[in-house]
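Before I ask anything, let me first share the structure, which is written out below as C-alpha cells.
Note that one protein chain of the assembly has been removed; the remaining protein chains are unaltered in position.
Right after this comes chain A.
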Amino acid sequence: MLTEFFGASTLEAILLTLKLAFITSGLLLLIALPLAWFLAKWQSKAKPLVMSILALPLVLPPTVLGFYLLIAFSPQSALGQGWQSLIGSNLAFSFEGLVLGSVIYSLPFALQPLYSGFSQLDNRYLDVAKTLGFSAFEAFIKIVIPLSKAPIVVALGLSFAHTIGEFGVVLMIGGNIPGETQVLSIALYEQVEALEYNSAHNLALALLIFSFVMLAALYRFNGVARSDEAR
C-alpha cells in the first residue's frame, strides 16, 4: 500500500531517512548528554566562545556548513584521507558522511534542551546523592538522567525531526544517490524538478503530518513533565 502511495524510489528514500534519523539522534544523545552536563557545570571565560561555536549550525546557512564539511570530507583533507585509509571508501557522498554531517548539523538541537535542563536541575539533589555515597558517575546515571527525562525526550525528538527535514547539508555532502544518500527532502526536490506534483504532494503532506504529530507529542510530553515537577 505504501509503495502504491509513495512509489518504490520514494519509499526507499523514506527508509533511508528514517535510518539516518535514528542513527543520528542515537549518536547525538551519546555525545550531547556528557557534553551538555560538562557545559552546565563548567565555569570559564571561554564558555561563551565554546557555546557559540557549538550553536553555529542554528544560524549558519546549511550550504555554508555543507560546503566546509564537503572540503573536510574530500580525500585531499586529513579527515577524508584518514577515513579512506581506515575504511577504504570516500567519506564524501556516502551514507557514513551523511551521518557525520547530520550529527554536526543537528548537534545544537540536542545540546540546547539538555544544557537548559541540566542548568536548571537543583544541585542539592546531587549534594544529597553525594552524602548518600553515590559517585559522580552513579549520581549522573541514577539521579540526573531520570530527573532530566523531559529534556532528554525533547533533545531526541528535535534532533530526529531536524534530521528528517535536512536538505542543504545533505545536498552538499551527500548528493542525490538513490539508496545511498537520497533522503526525503532531496527526493521531494527531485520530484518537483521533474514536475511530478502528485508524488510531491503525497510526500509533502506526509512530512507535514509527521512534523506536526512529532511537535504535538513533544509539547504534550513537556507539559506533563512540567506539571509533574510542579506538584
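Of note:
Everything below uses one rule, namely that a residue touches a chain if its C-beta (ideal position, glycine included) is under 8 Å from a C-beta of that chain, and two chains touch if they have at least 3 such contacts; residues count from 1.
Quick note on the criterion: contacts and distances are computed from a predicted model.
Within the choices "Molybdenum ABC transporter ATP-binding protein", "Sulfurtransferase", "Acetolactate synthase" or "NADH-quinone oxidoreductase subunit K", the name that UniProt assigns to the complex's undisplayed chain is "Molybdenum ABC transporter ATP-binding protein".
Of the options A:Lys19, A:Lys47 or A:Lys149, the residue whose C-beta touches the omitted chain is A:Lys149. Residue-wise, the contact with the chain that is not shown comes from A:Phe134, picked out of A:Phe67, A:Phe134, A:Tyr189 or A:Phe221. Contacts to the hidden chain, counted on chain A, fall at residues 122, 124-125, 127-128, 130-134, 142-143, 146-147, 149, 228-229, 231.
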